[in-house]
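Input: one structure, supplied below.
Shown here is a partial selection of chains from the complex, left in place.
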């Protein structure tokens, strides 16, 4: 047990923080050492500070742990820590993560630092080489630690499906999302707003998708990441689903592969995490389903323990080249699972 | 009362049939004379044959009316009829509607005859001139009556928003729908299929949208309808909403109008029903909302008594020319309301 890396979770009481706690139970490489959150929670036992919304029970030893304030001094007083997962709210994340990064590797689910030039925006199956950016970051900022970031939840699942399409000359991506309630955190969306309803707007979401995908799929030339050479347009909606973002995607390619070739590209896709057999890596980053009415959030979100993206309804398009539907678990592959897999990659590469 | 036209409703016990009954209460031009349905219902009182699912109470005089079988002989025995609304299921509608059309004007919500060359596919605000097709139809088929059809519910609301865009050179339309449960009729979608879920497939819906829009917006040259010269691609989803289809639309135009010009085109759009002041015509076929998170099904579906299409989130697009969200009440503007408005148009034009 004892040579596991000790981790602190910043924002531990929130929806993604809770998912970190859940997914790290029994993790072979990491163990939870410190739970940190905002001042309002600091000083309480976790069970008193947190409205636990996972369907699995709150682990007993976590329940009794103290919550400390999310600053370096408080965290260090609470325990020795090797690395830091941050799921702080966007407005807090910026300066707090920087403070920690001076000393620790910080794996951030927040959007604050994602688009900074020397900060990697990582999906381990897609751009593991971007991880090297942290070396430049450390040099430039004089940090012992570093910040690396995970993309927005709706971007992650889409980007994973775009990667195997790059070989066909990806030109344009038009996507409409139907996003789950858990994507808004807790308490998040009021029940009176969503019962018998769809909300066709998620603040900042379209902009994030349109910008982040280009960086993720871009080329790291050793100095900077050059944006990928395609365009993406998104329309984002909130629907009455607990977990699992569904996306209707229209793709324009430079080439004209057959549907069989496209499907094969999805199904065969593997990345570094699969080669390295990282503990949280799904066997298949993309699972293709052939039923005419799948993927569906409730039935498919737990594919690959929530780490696989499920693709279905691949068909030719009369305007673009082809269209399909994809689904990912937004708080696992799109949330805490993304951070954990990223940390596993950094550890495996000797970077953390 | 007595010089109202007497109507028969075929498929009166179904979801759209019930909406016909509801909307025809107190109608100034039409009164319900005969209720017809399948053999299973024939011979019963309406209240015993029908599981009434409207939120308004079943009108007492309708409750006691007999249901007759949906064939000409049974309907004629039950009462004198001037015109016929049909909301029969697709598989029955074809031959039954033809039988009635030999004698009566038939306004059909079914898809059976929509794409036939001499059958109008009418949205009164868009293509009232297509109504003239019924004269050719009568001549060719030797009928005293005729069949005219209403488009698919998700097509209607979209087509209404496309009409004012034609002036800018409409080239491509990419649309993802989030459609309401009532669109599947009753009992329709099982609750176990849709709770905490989205179903990314509606049988035949994408094909209907892609074909019908071109006919509706096409040009009637006095002989045939020439398809409009744009392309449409759809991805259709069922969401957990009772009424009101929401659609995320991406539009490519030949011209590059400003957002103000586009909005003005939507807001100012009026058609023949508004000029003729037809009883069911909304004051504005399209209502533009400026809130960043509208239209929403629960809040906007009853705009214009369910006959207006609500448009919002008009914004520039990086791939297409611009994008927006539209919403329509699928069983009013997209259902029985479409049939009634169409019948009003035919009456006003002296065609029925």
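Letters A and B name the chains as they come in the text, with residue numbers starting at 1 for each one.
What we mean here is this: a residue touches a chain if its C-beta (ideal position, glycine included) is under 8 Å from a C-beta of that chain, and two chains touch if they have at least 3 such contacts.
Values in this document were obtained by computation on a predicted structure and should not be read as measured data.
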Problem - Total copies in the full complex, given that 2 are placed here - result: 4
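Throughout what follows, only the chains that are shown with their structure count from here on.
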Completion exercise
Chain centres from averaged Cα atoms put subunit A and subunit B apart, in whole Å, by 42
Completion exercise
As the complex stands, subunit A meets subunit B at residues 172-174, 176, 178, 195-201, 210, 231-233, 235, 237, 239-242, 246, 248, 250, 292-299, 312-313, 317-320, 323, 325
